[in-house]
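Every protein chain but one is kept in place in this view of the complex.
Per-chain numbering from 1; labels A, B and C assigned in written order.
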């Protein structure tokens, strides 16, 4: 009980819980799930973009994209480490991803048919991710908050590069402009859905808000994203595919249409365009790499044995 | 002894030895080696051309090339079957190929950097193969002779298609003509080497001639190939890269230069441009397919067991 | 004219992309017999694509040849279903996909044998015999894998799980493909299920309606596949082959 009070007190004073501190089981479980899901999203999120590294149309874009996808692997690594401070095991989390027992962001179940998608993902998807994640830099769990600081910094950089790619393309040929608009049309609504279901349908939010591992409601974050993105779209010269989108003078914010929540539900429950494919690829990489990981362990074991023998001699 | 006389007699009367007939061990061994090597050549020979099926520049050429490579797989199959009539086992022969214990034609250790190579291989390499193989349609061993009839027929067809591709390319752009000439420059000498070392250096030839599993000497076949090819090259408008090549009025045949026999030796002993790669790829296909072959056997065994149970019930 | 051409193009695109994937098995098949069979099926489909493109070029009045369709359209202009553009995966994925594809296409073509255009009807009739062989080949292997070893069963079931989300697209009505989609779906599902029963495999019920290949909305795999297919032809458009 004392421990629980201390925990509540730390939360109330908006200070950080650290891995060695006592914490309620629900807090630990919720965080592991949330961080793992986030880590999985980084790793699966490499696929739709990674496919274009070998075909990027200039060496500069190739380097930028290659580095971005590498950063995502890095984010995955920090996040798995943060989950490990809570007692999770990375191999176990990977297995859960591969078996479909843990989720990742539904956005990565959409395909990337053109190089413009690379730019639009960085602009809209990373943009939405940043809206979601900036508040998490103040998450009550220390290691997660610190990982988020680094992740957000890198993602802002990615987002600017994506925006810059799109502005360049919009100054290019008619075909390039059409390709950008087409990609925006495809990614706009899925990006809005990244913030999750409307507040009324988001049962776990309240507890997460109380624990300060969630700082704002889904609808509030979605509104921020829309308000931030509309002027950027205007500057780029692309149209966001929502006839209801307009500035509301009274609210001082944008009104916008309602995403197709049944689609979000379909994609989250595994029925998106690329769900099985994304997981299958991750699984194949993991299984094809098993002999390599086994070799590394065997070698490490041999080395350790040699060291022991050396010490004993 | 009676058996041996009968065998010699059959050979002498230029009739066929059939699988159930008695034959000397040396005859059997030599034939197995020769047929296996021939089968391996068909299978490995699929690689340099097969790589271009997915990139053939017209649907017609794609269909022609796809069918050609398929025919080569078919040739490999008949030839392995012919070897099996002598008591060889296909799985064992494949293993020998993969382990580098049995050879295949050295020609397939050269790379195919352009689509013109597809045409030149069909024209020169299949042309040389036909020169080598037409006499084998009269091989003393029945199943081999019969396989050769079918193989030669299909290869003549391939050769004509290759020649037709080259004539079309020679009527195309300057770049196409240059590509054809470049490919001819690269394949001419290796094609001449397909007939094996000069007669003086070909120790096994005499016995094979006596057994009538070889009908002409290496040098004779090489001369035929040159005499056949020179007018075709002229009709195409390509230059054969041999400054010594000229018509010899007196002999009524062409004189030509000496191939670099040290190169042939290098390539045969495993040191050609693509030797390890070709074998590695065949091995990878075989090993990656192991689980499929095992599944087929397991299913067949289960089926057989079910049939037995059904019969017993 | 335009409607017939559009119908031929989408049927041709399905066949061309499927043939290209089969060509990627060349020299990599698990056994020589499979090498031959996969090439055979690939060649049949390539032949179907060529006839259909030829019909389309006459029907749409452009007089375009088969190569104009195959080599000089961009990915977004292709109308194939996404199922055919997915990478080959292992042999289990390839034969499971082939079973579904051949069964479905056979149902479509059976219904097109009495389509008003006599050329398309003739192509359909000829293709039916081929597709029937493709289907039996695939069915035979799906049964072998499902009823083979533990590993083959696992791989075959996974392949099914991966193919399942792409079924929905096959049965989405299309304005230019005038067939009774409901009956195509019923027949295809019945036949595939019969094979799976024999194989001891289960078709997952998730049948996503997502797709969009028929509207030019493809996965990232199609541009990669076409980059390879079109590379030589596009490198020198003046060339003659």
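Keep this in mind: contacts are C-beta pairs under 8 Å (C-beta built on N, C-alpha and C of every residue); 3 or more make two chains touch, one makes a residue touch a chain.
Treat the numbers as computed from the prediction; the structure is a model and nothing was measured.
Peer 1: Among the options A:24, A:100 or A:172, which residue touches the chain absent from this view?
Peer 2: Hidden-chain contact among the options goes to A:172.
Peer 1: Of the residues C:113, C:172, C:189 or C:231, I need the one that contacts the missing chain.
Peer 2: Candidates C:113, C:172, C:189 or C:231; residue touching the omitted chain: C:231.
Peer 1: For the chain that got dropped from the picture, name the residues of chain C it touches.
Peer 2: Contact residues on chain C toward the absent chain are 74, 223-224, 227-228, 231-232, 234-235.
Peer 1: Of the residues in chain B, which ones touch the absent chain?
Peer 2: 48, 51-52, 55, 111-114, 117, 182, 186, 266, 270-277, 280, 284
Peer 1: Could I get the residues of chain A that touch the absent chain, sorted low to high?
Peer 2: Contacting residues on chain A, toward the hidden partner: 43, 46-47, 50, 53-63, 66-67, 69-70, 73-74, 76-77, 80, 115, 165, 168-169, 171-173, 175-176, 281-282, 284-285, 288-296, 298-299, 302.
By our rule, only the chains that are shown with their structure count from here on.
Peer 1: Enter the minimum step count from chain A to chain B; a value of 1 means the two chains touch.
Peer 2: So the least number of steps between the two chains is 2.
Peer 1: Closest chain to the protein's overall Cα mean, using per-chain Cα means, please.
Peer 2: That would be C.
Peer 1: Averaging only over C-alpha atoms, locate the centres of chain A and chain C and give their separation in whole Å.
Peer 2: Centre separation, chain A to chain C: 35 Å.
Peer 1: Distance between chain B and chain C based on Cα centroids, please, to the nearest Å.
Peer 2: That pair's centroid distance is 34 Å.
Peer 1: Two or more other chains in contact with one residue: find those residues in chain A.
Peer 2: As it turns out, chain A has no residue touching two or more other chains.
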